[in-house]
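Of the protein chains in this complex, all but one are displayed in their positions.
Chain IDs A, B, C and D follow the sequence of writing; residue 1 opens each chain.
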Amino acid sequence: MIFGKVIGTVVSTQIDEGIRGRKCLLVQVCNHQGKVSNNYLVAIDLVSAGIGEMALISQGSSARQTEITDKKPVDCVIVGIVDLVEEKNKIIYRKQ
Amino acid sequence: MIFGKVIGTVVSTQIDEGIRGRKCLLVQVCNHQGKVSNNYLVAIDLVSAGIGEMALISQGSSARQTEITDKKPVDCVIVGIVDLVEEKNKIIYRKQ
Amino acid sequence: MIFGKVIGTVVSTQIDEGIRGRKCLLVQVCNHQGKVSNNYLVAIDLVSAGIGEMALISQGSSARQTEITDKKPVDCVIVGIVDLVEEKNKIIYRKQ
Amino acid sequence: MIFGKVIGTVVSTQIDEGIRGRKCLLVQVCNHQGKVSNNYLVAIDLVSAGIGEMALISQGSSARQTEITDKKPVDCVIVGIVDLVEEKNKIIYRKQ
Partner (left out) sequence: MIFGKVIGTVVSTQIDEGIRGRKCLLVQVCNHQGKVSNNYLVAIDLVSAGIGEMALISQGSSARQTEITDKKPVDCVIVGIVDLVEEKNKIIYRKQ
């Protein structure tokens, strides 16, 4: 999985029926410290992620291994909200 | 999913029979604001996308999770047309 | 799918039996105008592609969704030959 | 597979139930000599990896080919701990 910051919402009405009605979140890929990159993804939310939170992103066929996304044309989901990242016994990220 | 701008059409007559007759659109990968990159993809259209529209692109095996692309050698589809992108309570992209 | 120019052939006798005897083409990844990059791939040919032609390349598990590649350790195939690419009502590539 | 250095732990309580309770390790992608890059991944641990160890990372659907990750939305696992890397008859990495 990679890290991504939830920064917004994407609205699409003309969308494949398998995804219609699902919450599409705008995610900015970031590193383990929450430092954002210039890479943006659209992910289906599985865990009620909030704006500003750091999320764990699962991609590819693994993104379909949930009840919500099973057999849907989805290649990116938010599988978790990061509470804390610890590196070499130091806490380098903590959810606020 | 990633963002892509629909900018044209690709015609291929000598093509795998599983894809023959499907609309192949030329897509330029872009960011959440519609700013295009130098990365181009060819995607099967699932949602009657129009030239100039910003699309949601699904890739890999997820591109085959639709009636049209099931069991076809397709690794890139347009699953939705973006109406609106909202970042931190500001609308940063709106379909015209 | 991505674009690639067919530029040669790869010969391998010591090869997995699932692929043995299949035509392995050397492909140089290119953009929608046929401008080549420094990225090279080896693709199984499904459509009798010729040297110099611009091809549509399908990758990953999608490369196995054909009779020839089904259940074979192949992650890259040529699914079509590009006849024409049209961008914003201009023809920007035409097969010669 | 690629090489990655295990450098920490990621805690997430609001997480997909398929992954809940699994050890999420922070991995910094590295080369065959253990030289780290700026690329960070979160991997499920299958082999009781320790901090500072160099690991073998498997990604994509292959990350789900284990009892622990089967049918889970996981796209990155640690499948092995590297004891030794040998290049052209020289040992260039050895676990300490």
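Convention: a contact is a pair of C-beta atoms (placed from the backbone, for glycine too) under 8 Å apart; a residue touches a chain by one contact, two chains touch by 3 or more.
Keep in mind the model is a prediction, meaning the values are calculated, not measured.
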For the chain not shown, touching visible partners are C, D
Subunit D positions in touch with the non-displayed chain are 1-3, 31-32, 46-48, 56, 58-66, 69, 77, 79-88, 92
Residue by residue, what part of subunit C touches the chain that was omitted? 7-16, 18-19, 24, 26, 38, 40-43, 51, 60-61, 63-64, 71-76
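The rule is short, and it goes like this: only the chains that are shown with their structure count from here on.
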Cα centroid separation between subunit A and subunit C, in whole Å? 33
Whole-Å separation of chain centres (CA-atom averages), subunit A against subunit D: 20
Subunit D: which residues touch two or more other chains? 61
